[in-house]
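This report refers to the structure that appears directly beneath it.
Only a single protein chain was left out; the remaining protein chains are all shown in position.
So that you can tell them apart, the chains are marked A, B, C and D in the order they are listed, and the count of residues begins at 1 in each.
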Amino acid sequence: MNDETLMDVRELEVQFRARRGVARAVDGVSLEWRRGEVLGVVGESGSGKSTLARAMLGLVPSAAGAVELEGRAVNGKASLGELRRRVQMIFQDPYQTLNPRQRVGTIVTEPLIVQGVPRGEHEARVRRALEDVGLDPERFGGRYPYQLSGGQRQRVAIAAALVLEPEGLICDEPVSMLDASVRTQILAVLGELKRRRGLGLVFITHDLSLAWALCDRIAVMYLGRVVEQGSAPDVIERPQHPYTQALVTAVPVPSAGGGGRRELLSGELPDATAVPSGCRFHPRCPRRFGPCDRVDPPLIATGGSQLAACLLHDPALATEVQAARGD
Amino acid sequence: MSALLKVSDLRVEYRGQPIVDGVDLALERGEAMGLAGESGCGKTTTALALMKLLPPALKQSGAVTLRPPGVEEPINVGRRTEAGMRRVRWRHVSLVFQGAMNSLDPVQRVDAQIAEAIRLHESAGAKEVRARIDELLTTVGLTPALGRRYAHQLSGGQRQRMMIALALACRPSLVIADEPTTALDVTIQAQVLQLLESLRERLGLALILISHDLGVLAETCDRIAIMYAGRIVETGPVSSVFEAPQHPYTKRLLDSLPVIGGPRALGDPIPGGPPDPGEMPEGCRFRPRCPYAADRCLSDPALRETSAGHASACHFAPWSEWPAAAGAGSLEAG
Amino acid sequence: MSGEQAGAAVEVLAQPEFGDEPGTVRELLLGTWRGRFGLAVVALFAFMALFGKAIAPYPPDASSLDVLAPPSIHHLLGTTESGADVLSQVLVGARVSIVVGLAAAAISAVLGSTVGLVGGYFGGWTDRGLDALENWFLVIPTLPLMIVLARLLNPSLTVLIAVIGLTSWAGTGRIVRAQVLTLRERAFVERARALGAGDGYIIRKHILPNTLPLIFANTVLIVAVAILSEAALSFLGLGDPTRISWGTMLENAFESGAPSAQAWWYVIPPGLCITVLVLAISILGYLFEEHVNPRLREHG
Amino acid sequence: MSGRWLAGKVAAALLTFAFVLVFNFFLFRVMGDPTTQLARLPQATPEELQQLRHNYGLDKPLMGQFVDYVGDTGRLDLGLSQRSRQPVWSEIKDALPWTLLLVGTGTLLATVIGSWLGVVAATRRGKRTDDGLLGFSLFTYAAPEYWIGIILILVFAVWIPIFPSGLQVTPGVQFSGFFSNAWDVAKHLVLPATAMTLMLLGQYFLIMRSSMVDVLTEDFITVKRATGLPWERVVRRHAVPNALLPLVTLSAIQFGAVVGGAITIETIFSWPGLGELSFQAINDKDFPVLEGTFLVFSAGVILANLLADCLYFYLDPRVQSR
Partner (left out) sequence: MRLKRVWTVTGLLVATVALGVGVASAGGASGSKQGDSILKIGWAQNPSTINPYVGQDEEAFSIWAINWDLLVNFSPKDLSPTPGIAESWDISDDKKTVTFHLDPNAKWSDGQPITSEDVKYSLEVLGSKGALFTSYTDNITSIETPNADTVVIHTKRPDARIVGGLFIYILPKHVWGKVPVGDLTGSYKPELPLVGSGPFIVTDFEPNRITKMEKNPNFRGPEPKFDEIQFIRYGNQDAAERALQVGEVDMVPEVSAAGFARLGDQPNIETLRASSPAYTQMAFNSCSTKICPDAQYNPAIQDLAVRQATAYAVDRERINQIAARDTSFEAHGMLPSFYKSFYEVPADDYPYDPEKAKQILDDAGWQDNGDSPRTKGGQELKFNLYVRSESPYDIQAAKLVAEQAKAVGIEYDVQVVSTDKLYDLTVRKVNGKPAPDYDTFIWGWGGDPYDPSFLLSVLTTGEIGGSSDSYYSNPTYDRLFKQQAGSFDTAQRKGIIQRMVALTQHDLPYLVITYDPNLEAYRTDRVANVEPTCPEDSTGDAICDQTSYEPLLTIAPGSSSGESGGGGSGIAIAVVAVVVVGVGAFFVIRARRRRDSEPLELDE
């Protein structure tokens, strides 16, 4: 870690008791989130990305590992309280995220009350937060959530997160339920906040094109594990992990002629209670070879900013990889 | 060869409010047509209207004519009775819904549901039906054993494949797929889209693909129609529409979508949101959100052809050059 | 219905989010046929409960030699087996029914919502224990349980209220618990927790405000159940014998052979009062419930 | 396929029944000292009371008494009726079939008619048929069943005397065969079963109606229509089986009400079942019988709930594979 680091996640594990056993939703994830940086966490449903977000804020108990805020471990009430003041969260469903019985003004004021901010500051800060997300405080302050559109709700949620003037914002699929034209509005708001306030974002999404447009760095998750991470252009333009490669090519491109060659994966994501042995991606991997079903690969530097958890990049196995390609 | 499907001036009203407002469409045999639009623009309603499946509260008018291969007389859907429509449905046109979980009867085995559809339209013996089901399942890439399962015992991708198998059960000439991949992850979506494409080639199916995802349509369809607030605002060959959009809505939408491989920045968003059916703006419905709006936009623009097969409902079309938009990048809430 | 939802057919049938539209209770009550009917009937019976004694043409238990007389100018609804005026008894009987209904429902609401709230919110063993208790009360046949309790105690209005209140809370508990469980998972509660809000704050500001409408709707339905229970217990001779209620009227009618005497004027009015009042209250309850519970909400 | 779900249900039922036993034991011993109940004889001396306490094992410690109680209950020894001095179980045994007959007929008719009407109403939502059925069902739901019973007697046994209004069979008649006997019972069953049916009908109707309304808005219904299936068959083959599932669950909750109805209806119609037995026990303050009937009622409801769960398990494949 360095001075730039806002949060550090180390070997974090989160487990749930499921019907068929214990689901390892997050299974040893390490991440570094720097100040003012947009960190994308990309993955399909079931990859554990939302659980990771919640675990980062201590909303779900972690089984192992640590979360550090500026180098200090977050454990105990005081440090958790500090974390929750400085890092806020935005949720996916704009229809679920607001208390239907509270007015917009109340919703945005609530964090100030909870965190014990002096009453005199409330009005000015709420106004500023609402204006920052493009909502007129006079028009919207007295409305109930049901009087708002989906996009407006998500703006209110962002305002409520901003009102405490956090340094970081964890956004869990903030636009996945919005229509295309509204989606870009919200993303613009977030981008604007990053630019003007130097706000750091953790942007959790399944949509690679959004990550491409918005993120500085990207971590790709598969089945509770980060399989590749690096700067956004590197990861998306030169993906090193077969899963990332498939993911990138699977994204349909809205332009004449569509995208290029698709890399089709077989099968579907396995259950988190039954993680495959060895590399957890190997049953679906088009490039699996010899040791993949036995060796669980660590993140291996592949040059530049990138790390990939794939044996293809293990220098010790280079000959075998060569042989496999030869087949 | 005449068009497989011809829709003219299709209107659907709910409590006196227009939800679909004068839609014209034409589809050739074997052609794939994309229908794009945001939620609430009337694309699903249009799809259901084509099969006359709307709830009675939704009043439908306008002409829908089908000319399936091997049928002499064109089928006038608008005039058909419920009983008459039953012979058309699935035999000639079938449907794939977005939530495959909810599209299959949860307490009946899936093969029974396919068999039911087959028996309904053809007199086939039990063995014949069985063989046909196995063949269908193989066609969509499933093992025949999966037919003995219930919907909940299948994964999302398998369910969608099963739904496609059901749609193909009576060998229709047209399949309407309404957001067939929305609930799926990208890797599974890619599988399903691939399947649809290959089926279309092999069976000569015509396809109406409804989606909010322009990328999906760009990769799958020959032609595309963009809907906005109950109307088609632009239609044309995929290449032409994506390369040279002729309606500000299409243009702004495409500009605002981030594209992998494109610039690593967010485009300017379209301000505001789509109108309520009860409060439709006068004239062009996109006018309040349009940066190019002028006085003439207060009158209704007709869908006019700007080049071969490419039409736009904009008074200013054809656009040869798009000027820089005024008021772009506004953060005003939609 | 908002514009976003009015588009497609399936979307027309989609349900709006639950409880997201406060402040339309007035419209609910006055704007629908059912609401107006329910409100009018309840108002009528409330008036009877308050002023029944004053407007009754005779003292309700004043006997006369005119026994089991059919309706006439003097006795609009005829007389009882002791020559008392049926109309007067019906008017006076409203009070017991309504008092028992309200009081028992209040007990049941307080008990049920406390148990549901505590169990649902805190979860764990507390919840499992409370849930088992709830389950038990739900499964146990209520009337026999009430009978046993009422028989062991001496008949009085208080006993009646206590017995009904103590045996009918489980349904409320179950509903509140379910609601709290979903609320607990909703993003705005998670958001509040992410802010560092405590349990007390979350319950007060987020859980309760979103549960109260449901509790209210459910309590309205419990009032109806309590009125029926009071009537049934009274009919079985376990009511308060010193007070006239519709249940005791039916008991007296049955015991005194009104069916054989074809004394329909004695049998029909008390039963009809119970039925119409319970009907009206139930309709109001369903109306409220539909309003606050998404699963039940219908159009029109 | 796994039976774990079902096993859980069985375990829950057993637990509930254990709870009933504990409750029963304490209720009748703590709230009312049975000796004072047992010996309402003015002449009873303290010695006799002591003897009585001893006879009933009431001088043992509470835990020992409870063990005895559970053991006795297990052997179906529910004590002696204070009134008839006969084993409570033998009285219950005599009454039980009649209650089952009445409750079974009523429940069956109410389920079949109620759910059928529910389907009719749901497919005609907002029409006059729907309004009428809704009004009728709400009315029968709100009306006390014993009131309906009395009116039935008034109309069909007194005013137009076409049905018997008391007992289960014409008393003291030698029947020529099984069928004439059954016919006589059936005649006696008409009015009480009608009252029972009317009492339950409303709930079943309302549940089925709303369940159908829910199901009819599901996508697969549209898909079935899209396959060209006639509306009738969509309803019958797809909507109804799905709508029946909530009916099964929710009707389990009804069993408690059924038992309550059995008490009042049997009393009105002198139907010699458990309900009438417990009504007599109320009047006679015959606590052993009251306790016994309560136990059997509870066990019956628990069992019925379990049966409903089994039925659900049988009908819903989603549960089976859990």
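In the analysis below, a contact is a pair of C-beta atoms (placed from the backbone, for glycine too) under 8 Å apart; a residue touches a chain by one contact, two chains touch by 3 or more.
Bear in mind that the values here come from a model prediction, so they are computed numbers and not experimental data.
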Completion exercise
Cross-chain touch to the chain not pictured, restricted to D:69, D:98, D:204 or D:220, is D:98
Problem - Residue of B:3, B:26, B:57 or B:203 in touch with the missing chain, whole complex considered - result: B:57
Exercise for the section: For the chain that got dropped from the picture, name the residues of chain C it touches. Expected result: 61, 63-65, 67-68, 81-83, 154-155, 237, 241-242, 252, 254-257, 259-261, 299-300
Problem - Missing-chain contacts mapped onto chain D - result: 40-43, 80-81, 83-87, 91, 94-95, 97-98, 100-101, 104-105, 108, 112, 123-127, 153, 157-158, 161-175, 178, 181-182, 184-187, 189-190, 216, 221, 225, 231-232, 234, 236-237, 240-241, 244, 267, 269-270, 272, 276-277, 280, 283-285, 311, 314-315, 317
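Keep in mind that, in the parts below, only the chains that are shown with their structure count from here on.
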Practice task
Grab the C-alpha centre of each chain and report whichever is closest to the global C-alpha centre.
Solution key: C
Exercise for the section: Please indicate which chain is farthest from chain A, where distance is taken between mean Cα coordinates of the chains. Expected result: D
Fill in the blank from the handout: Two candidates, B-D and C-D; the one with more touching C-beta pairs is C-D
Completion exercise
Between chain B and chain D, the Cα-mean centres are separated in Å by 53
Practice task
Determine the centre-to-centre distance between chain C and chain D, using the mean Cα coordinates as centres, and give it in whole Å.
Solution key: 22
Completion exercise
dist(centroid_CA(chain B), centroid_CA(chain C)) in Å evaluates to 50
Practice task
Send over the residues of chain B in touch with two or more other chains.
Solution key: 39, 48, 53, 273-274
Completion exercise
Where chain A touches two or more other chains simultaneously, the residues are 149
Problem - chain B residues within the chain D interface of the complex - result: 48, 51, 53, 82-83, 85-91, 94-95, 97, 99, 102-108, 116-117, 120-121, 150, 152-153, 166, 169
Handout entry: Contact set on chain B toward chain A in their complex
Key = 38-39, 155-157, 185-191, 193-194, 212-220, 238-240, 242-243, 252-254, 256-261, 264-271, 273-274, 329, 331-334
Problem - Interfacial residue positions of chain A with respect to chain B in the complex - result: 44-45, 133-136, 140, 149, 151-152, 155, 179-182, 184-185, 187-189, 191-192, 206-210, 212-214, 232-233, 236-237, 246-259, 262, 264-265, 268-269
